[in-house]
Structures are given as C-alpha cells and as structure tokens.
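A single protein chain has been omitted; all remaining protein chains appear in their positions.
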Amino acid sequence: MPGDMLQILRPDGTLVGDAPVDVDTTRDLYHAMVVGRVYDRKCTAMQKQGRLATYAPFEGQEACQIGAVAPLEEQDWVVATYRDAAAMWFAGYPMVNLILGRTGDERGGQIPEGVNVLPPSITVGGHMIHAVGTGWASKLQGDGGVSLTMFGDGATSEGDFHEAMNFAGVYQTPTVFFCQNNGWAISLPFEQQTNAAALVDKAIGYGMPGVRIDGNDLFAVVAATTEAVETARSGGGPTFIEAMTYRIGPHTTADDPGRYRTEEATDEWRRSDPIDRVRAYLVANDAWDQSWEDEVADEASDQVEAAVEEAEALDPFTAGEVFDAMFAEPTQTLLDQRDMLRRDG
Amino acid sequence: MPGDMLQILRPDGTLVGDAPVDVDTTRDLYHAMVVGRVYDRKCTAMQKQGRLATYAPFEGQEACQIGAVAPLEEQDWVVATYRDAAAMWFAGYPMVNLILGRTGDERGGQIPEGVNVLPPSITVGGHMIHAVGTGWASKLQGDGGVSLTMFGDGATSEGDFHEAMNFAGVYQTPTVFFCQNNGWAISLPFEQQTNAAALVDKAIGYGMPGVRIDGNDLFAVVAATTEAVETARSGGGPTFIEAMTYRIGPHTTADDPGRYRTEEATDEWRRSDPIDRVRAYLVANDAWDQSWEDEVADEASDQVEAAVEEAEALDPFTAGEVFDAMFAEPTQTLLDQRDMLRRDG
Amino acid sequence: MNGQATTERTMAQALNAGLREALSDESVVILGEDVGRTGGVFRVTDGLQAEYGAERVVDTPVAESGIVGAAFGLAVAGMRPIAEIQFMGFSYPGYDQVVNHVSRIRNRSRHRFTAPLVIRIPYGGGIGAAEHHSESFEAIYTHVPGLKVVVPSRPIDAKGLLTAAVADPDPVIFLEPIRAYRSMKEEVPDDSYEVPIGVASIERPGDDVTLIGYGAMMREVREAAEVLASSGVGAEVIDLRTLVPLDVETVIASVQNTGRAVIVHEAPRTSGFGGEIAATIQERALYSLRAPVERVTGWDIVVPLRRAEKHYTPGVDRIVAAAMRTTEGH
Partner (left out) sequence: MNGQATTERTMAQALNAGLREALSDESVVILGEDVGRTGGVFRVTDGLQAEYGAERVVDTPVAESGIVGAAFGLAVAGMRPIAEIQFMGFSYPGYDQVVNHVSRIRNRSRHRFTAPLVIRIPYGGGIGAAEHHSESFEAIYTHVPGLKVVVPSRPIDAKGLLTAAVADPDPVIFLEPIRAYRSMKEEVPDDSYEVPIGVASIERPGDDVTLIGYGAMMREVREAAEVLASSGVGAEVIDLRTLVPLDVETVIASVQNTGRAVIVHEAPRTSGFGGEIAATIQERALYSLRAPVERVTGWDIVVPLRRAEKHYTPGVDRIVAAAMRTTEGH
C-alpha cells in the first residue's frame, strides 16, 4: 500500500491520528461492518446453491462502505454499484430489497419512500453523474442534501466519470465521489487502467479537492467522508476520495481470479482486514468482549436470514405483471402485448 | 492571459527564450500563416456569398495551427477539427479538398494517398481517440509515426477526451494532444467549462506530461510541439499541450458573438495577433521587407483562388453517385435504392 | 381552444412560448449547450435565461452524456428537467444514459423512482448543413422500451405536445424538425394547452390512399396530397405526431378504408420506423390492402452534404409516384 495516503488507525489497531468518532459510535460501525460481512458471505453461499443470480462480493471493503455512509443524513442521496450492498443497506436500503434484487426480481428496487438510495448501478461508470444530478436538485431545492456516489477504480476509465466530475466542479454540486480502488477491474489491475500514479491525481484537473486514504481504515474513511460531506453541505462543492482497498473475493461468483492474480497478494490484504482492525482498536479500548462479539454475529445472522426468508417468500411475477412498470400507465401497445403473451404463452 | 505558460516570442516580437527554428524557417512558417489567414478570410467571404456551407473561421489561431504541424514528418498522422484547416493544409491536405468539403461535397475527404490527415472531425471530442489508434498502429507497425490531434477547449468536456487521454497514457502511444484553448465553446466561456484553473492540470491525472503555452506565439508552439513529437517518436509516449489563444471571429458564420461577449475582449486579443508578432520578429532580424510581404500575400491569394476555382469546377454528384461509397462494393439493397431513386425522382 | 387569444408563431416561437410557460413551474430546469446566453443555436430558448436566470436555464459544457445523466439525476430527485441536445447527430454520446437509465428507472424500481424529463432534439435535414447536422435517427429511440417519442410537424402541435411532454410522468424524447422551425407560421394559443401524446391527427380526409408522415416530411406529404387531388386521387393525410406510443387505431381505420398506404420518413430505409408501421398495417389490415404498403424514405446512406442532399430527402414526386403505384394495385 502506498504511503501517501490518510491513515488514522494502523492495521494493528493503534491510532496515528485522532479518531473521528467516539468508542460507542465505533462499536455501532463495527456492528454494521459485521452485518455487511455476514450478508456478503450468505449471498455468496446462496449463489452457489442457485438461489441468487451472479453475486459480486465485497469482502475486504467493509470499512469503505460503512464508513462512507456514516456521516450521511436523511435527506442525502446514495448512488452506488452492484458491489456496494453494505453501503446501501447502511444508508437505509432494506436488506430484503437487496436480496430480492439478487434473486433476479425488479421489486428489489421498490424501496420505501423517503429512502434516497438508488438501485445499484450494474453498468460501470454511468451512475456518478446521477449523483451530480441529485446533488444539483438538492442545491436548487435548498434541502441541504448531499449526494454520495460510490464506484470502483475501473469506473474511472469511463467517459461518464469525466463528465460527472466536470459537471460537479462546474456547478459546485454537493456531491462526494467515493472511489473504492480495490485494485482490479475484473482482471485488469489498477496499474494497467491508467498511467497516473494515483486516481486522486485526477481531482485537480476538475478543480476539485481530492484525498487518498487507507480504505481498510474505518477511521480514515469516516474522517475523509465527514469532511467531504460537511464541505458539500455548506456549499463548498464536491470532493473526490480515493480509498485504497482490495477485493478479497472474486469479481463475481462467475469469476475465477486464479486466471489473473496470485493468492499471495490477496493473503497480504487479508492480513489488513478492516473489521479485524477495528476489533483490535475496540479491544485496546476495553470496548470489546467475546460475548458482545457473539451477540453481534447472532444479530447479524438473524437479520440476514430474516431478509432472505422474506425475499424468497415472494412469488415471482406473473406473466402479466412484467408489463406493469414501463410507464405510469401501460400504453395500449403494452396491453396488446400482454394479451398476446396470454394468448400464445 | 495567465502568466504561467511557456512564451518565447513576446507580443512585441522580442525573444524571451531561444527561437526553436532559424530565421529562414521562420519566414517559411510566416508564409504558411499568411496563407492560412488568406484562406480563412476567403472562406468567410465565400460563405456570405452562399458559395460555402457554414464556415468556422480560425483567425487568431494561425500560430497554433502552423506551429503544431511544423515538426511533423511524412509518416505522421494529423487528426483535427472543422476549425483546423490551416493545420491540415500545412500537413498536406490539399486546399482544394478543404474547400470542396466546405462547399458541401464528400470528395473533400478524398485526398491523395500518402497524406495521413483525416477529414476534419465535425463532432466535438470524438476524434482524439482516433489519433490514439493511429499512433498505436504506428507503434505496432514500427514506422516511427507520431499522431497529432488538435481540438478545442470545449472538446475537453466530452467523455471521449478522457478515454483518449487515458488510452494514450496506458498504451504510451506516440500521440500529441494539442488543445487550442481559444476561450470559447460556442457561447460558453472557458471559465464555465471546467472548475480547473487550467486544462493542463488534467494531464497529471493521466500520468502524462503537460505544458501550457502561449498559443499566439509561434515559437512557443513550435518548441512545445517539437519536444512532444520527439518524445513520442522516441517511445516516450504522449504529451498534452494547452495553447492559450483566442477565436477572433464568430464560432461559425451562423454565429453572433455579440450575444455572449464584448468586442473589447476580442480587441485586446487582436492586438496580440500571432502573425503580427512573427512579422515584428522578422523585421527586427532584417528578414522582412514590404516587397516580400506583398509577394507572400499574392502567392497566398493565387493559391487560394486556384483551389477555389478547382473546387467549384467540379460537378455535384449525380443521383446515382451518392450510393457509391458506403461500402467497398454497394450492396444489393443500395443498388435497389438507387433504382428507386432513378424511377421516382 | 375557441375564443382564446392566439399569436402567429413559427414552430421555434411556439416552442419558446411553451418553454417559457413550463418555467413558471419552479421544478422545471432547462439545460443544454448554448441554451442560455445565446438562446440555443436555433434560438428556441431565446430570452429564457434573461427571464429566469442562469440557475433555471443552464448553459452546459459540451458533454451530451453528462447533460442527459445530470437531467436524469435531477428528475429522480423531483425536478422536471428539459434537456436540449444541439443536433440529433450529437445525441449518441447520451444514448447510453437514455437506454440504460432514463428509460428504465421506473421498471428497475417498480414505480418507486421515476425520470420525468424531456429531451429535446432538433433533427432532420433539408438545410444543407454540415455532416451530422441532418440526421433522422428516431428509430434508435422508438426501439427503446420505456420512452415516449414525439415529433410535431407544426407550431400549434409543437407547443401543445411540449406542454404534454413536460407534464408526462415518464421520459419523452421530443424531436424537433429543423426544417420546420421557421418554414410555417400559424395562430398558436397564448394560454397553456396540451396536445395529447399518442394521438395522431387526420389532417385531410380521403378515400383512395392513406399518406402517413411526421415531422418535417409533412410538408411534402401535404403537397403530395394536393398533387394527388388534382389527379383525382383522394389522399387521407395522417400526421402521426407521436411515434411511441403509436396511434395504431387511427392508422388502421384509415387503411381499412383506403386499402392503400404510403409511409414517408427521411430516416434511412432499413430498420427505419416506416418498417414498424408497414409491419403493423399488414398485421392488422392485410385483408384490406389492395397494394403493398409503400415506404418513401431516405436511403441507406449517410445524408449527403449540401451539394447532393437533394438526392436524399424524399420529395413530393417520390410520394406521388408511390401513391399512384398503390392505386395500380390489384
């Protein structure tokens, strides 16, 4: 890991700087990270059993996902990807919806009113500009909302990343660009995605503050995002955050990382696990014991299981229902097509 | 004009640094700039007479266009825009083809074999990646070729600019990105196109050397481009050049700049005319007299008139001919359509 | 609209009036290249920034995907953006945003999130413009589930359809025929009114052949109907006005009566929207057809530049010839 980045919590759980949150809050965030991991492993397992469509695990990126969302408020927006389930959940996207989406059901996106989290973007790079738009709307509507968009290193290669960064700069939208540089765009290592030394080097080209942080350090993530969110909320415009992390698992359950990387590199990152690091901190601060850990794990497991059960209990769409959500009211063409389907099967 | 940029020749014609070319060559480049200006004014006049389609004048940008092409060799490629006629001509694109294109005739693009200059890009931003491709081909073919792409400040807002810069960086293609920052994208001033202080600030985000230069200073243009071309040719990869200049005329003959800018700003730039500057230098170096100036002007005028005459002498396509160049061989569908047109008018 | 105050307007002026009206709703934002200070390259947004300010009428960088994507975000968050793409030939960089996000968010979220936005796109040729400035690629939008596609041919429809588009709860691609911006004036109501999306207009009744067109080509279609009338052939003229959802009933009822149809568009022939119409007609009215449905279209070539463009755009002669051919049918 390059040294030129913000780190607050060392891998051994000791502090280099000031913790951005108190110990109680740290315990809450720890709890959330554990829920994320339990969810992630459950989904991988379910996919193997054929109960989910392809799944994109985020193991190793829990500090990014929980930490980036921690500073958000109710009126804020989250616009993230297929790999950001923990972030979305922590921002209020119900877990049952996340799982439903992964089973292959559009109702996954049908989240409660008031939760400002868009369904995950499956296309790479196209969604960041949406968070410029939602942020812009907040600015025009004067609701003080901030938009957080999360994306990977690979997404920064798309033209849409550029247009999003540029628009955010020009219109000074309250948008936080949170890039999880997890080292890979499927099989393409970071070094082959760009000739830049760091993605954060791009920020200056948009007249935007940028910071590179240790993405496996919950405190660095919380600190950097808090500052970016405060800047945005107070009218200071967008910030770009490059969080250095690693995708421990495969790109998706359909991927075989053995084709493009060695287990050694991955093992090294395993030793820098973001959850272990916070645990070490809590231990050192007398804020952890095994029974609490077990409680957290059990709760997480119950929560995930309940969501799975609820998702799987839902009957799939009937034939007619697939026509129902293209427009506010189905057009005559769609009604005719629905009839054709009924007629001919 | 910001001070943080390379300048060699001051507006008054005195040197700040070393001239990159000798006086004889300077006279040749001066000559070429004059040809450019004569061509440009002729086209504007012809458009007013209805002899050309919309025309995009480049007055004020002659140092950029002639200077950037000066260091090129035969095997090099030029990929430029609707506003870069002088550059294209200086790189070998016959003037008759340029004018033919402006009359609204596809044969404008039918230039001689061996001239590696693509027809001008009318869409903004999409062509820079082509120069990455041609440069890449030169690298694979080992012909030592360099690709120069010219574009405006506005084009840097397009996603394709980003992908072109990124690919050039990743594959270290021998591509020179020459941006004429002429202050405007139609009615949008540079300051509203980006929140960056300078476009050159973008280069670092692609791991690419970048330089900001006085684009009305022929010597600065030649010096910067020469260095970039040499770097590219010797395997050193791409360079980004931001040349600060100004569009003296309207965006196109259909545009009314009075809607978005004052004459004062334009007048100030008129005083920084790139041709006047070189003339002052030649005068100071005893390399100019009025009779030579007249000769140059006459030659330029003759050359432009001859090209106009040749272009206008060409009969427009017959009905059948419009089908002839979609494929190497017209498909049956096209032959059928040609017959339909003949049948029904 | 009887008794209402009207003003004679070109389509560009009618659209300008419609946009001005739309801006009285505070959630409406207009964004696009050069829409503000200059009022757009066709002056359709002329004066709107001066009246409503640079926050409501926004000059954007040259970035079509950004324009559409930002408009999408604005719409999702409760605004009513009206995006302008400068020419249809420059709309393709924004196509991904249109297909993968704008048209899909409602379905993706089963009505939870929506993108009620309008994308205005000048399209079509006939003015001898530069390459990419004469495109008629509506078929790449009509094929996208979740979009509505509207094409006015005259000032009064332009304003009414625009108002309907802005009010529509779903995304609307609003195609403006460049050639018709100033070629025709008519009395346009000053007050607000909607021309409903999805309803074609029978401009002229006739019993012998149905002429189906939209957008700028309506001029040639109307003229062809005149020519046919003078030869004793009664042409029923349909201006589709909306391509999606298509007013199938109006088209079919007419063809069932006439037994003959000619579809006119300036887009390339292969996979153009005319194919959809012809396919639909033979599906629903085959046994009424007395001759093949004719398509009078642009060719499968790049729209030729100024000097040869006339060989591309369907002219009155071609429409008349096609119509006459249908009357020679069995």
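In order of appearance the chains are A, B and C, and numbering begins at 1 in each one.
Definition applied: a contact is a pair of C-beta atoms (placed from the backbone, for glycine too) under 8 Å apart; a residue touches a chain by one contact, two chains touch by 3 or more.
Just so we're clear, the structure is a prediction, and the values are computed from it rather than from any experiment.
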Remark   = For the full complex, contacts between the hidden chain and the displayed ones involve A, B, C
Message = Which candidate, B:S138, B:T156, B:Q193 or B:T253, sits in contact with the chain we can't see?
response = B:S138
Query = Any idea which of A:V124, A:A137, A:M150 or A:A228 touches the chain not displayed?
reply = A:V124
Request  = Quickly run down the residues of chain A that touch the omitted chain.
outcome  = 53-54, 82, 101, 103-106, 122-126, 154-155, 157-160, 185-188, 192-194, 254-256, 259-260, 316-317, 319, 321-323, 326, 331, 333-334, 337, 341, 343-345
Note = Listed in rising order, the chain B residues that touch the chain left out are 77, 79, 106-107, 109-111, 113, 116, 118-119, 123, 126-127, 129-138, 140-141, 147, 159-160, 163-164, 166-167, 170-171, 324-328, 331-333
Key: Residues of chain C in contact with the chain not shown   = 65, 89, 92-93, 95-96, 99-100, 103-104, 107-108, 131-132, 137, 139-140, 142-146, 244, 246, 267-268, 270-276, 278-280, 282-284, 286-287, 289, 291-295, 299-302, 330
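Methods note: only the chains that are shown with their structure count from here on.
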Note = Outermost chain relative to chain A, judged by CA means, is B
Query = Quick one: chain A and chain B, Cα centre-to-centre, how many Å?
reply = 44
Ask   = What is the distance in Å between the mean C-alpha positions of chain B and chain C?
value = 36
Inquiry  = From the mean C-alpha coordinate of chain A to that of chain C, what's the distance rounded to whole Å?
reply    = 40
Remark   = Residue ranges of chain C touching at least 2 other chains are 60-61, 63, 65-66, 93
Message = Multi-chain contacts only, two chains or more: what residues does chain A have there?
response = 159-160, 163, 166, 170
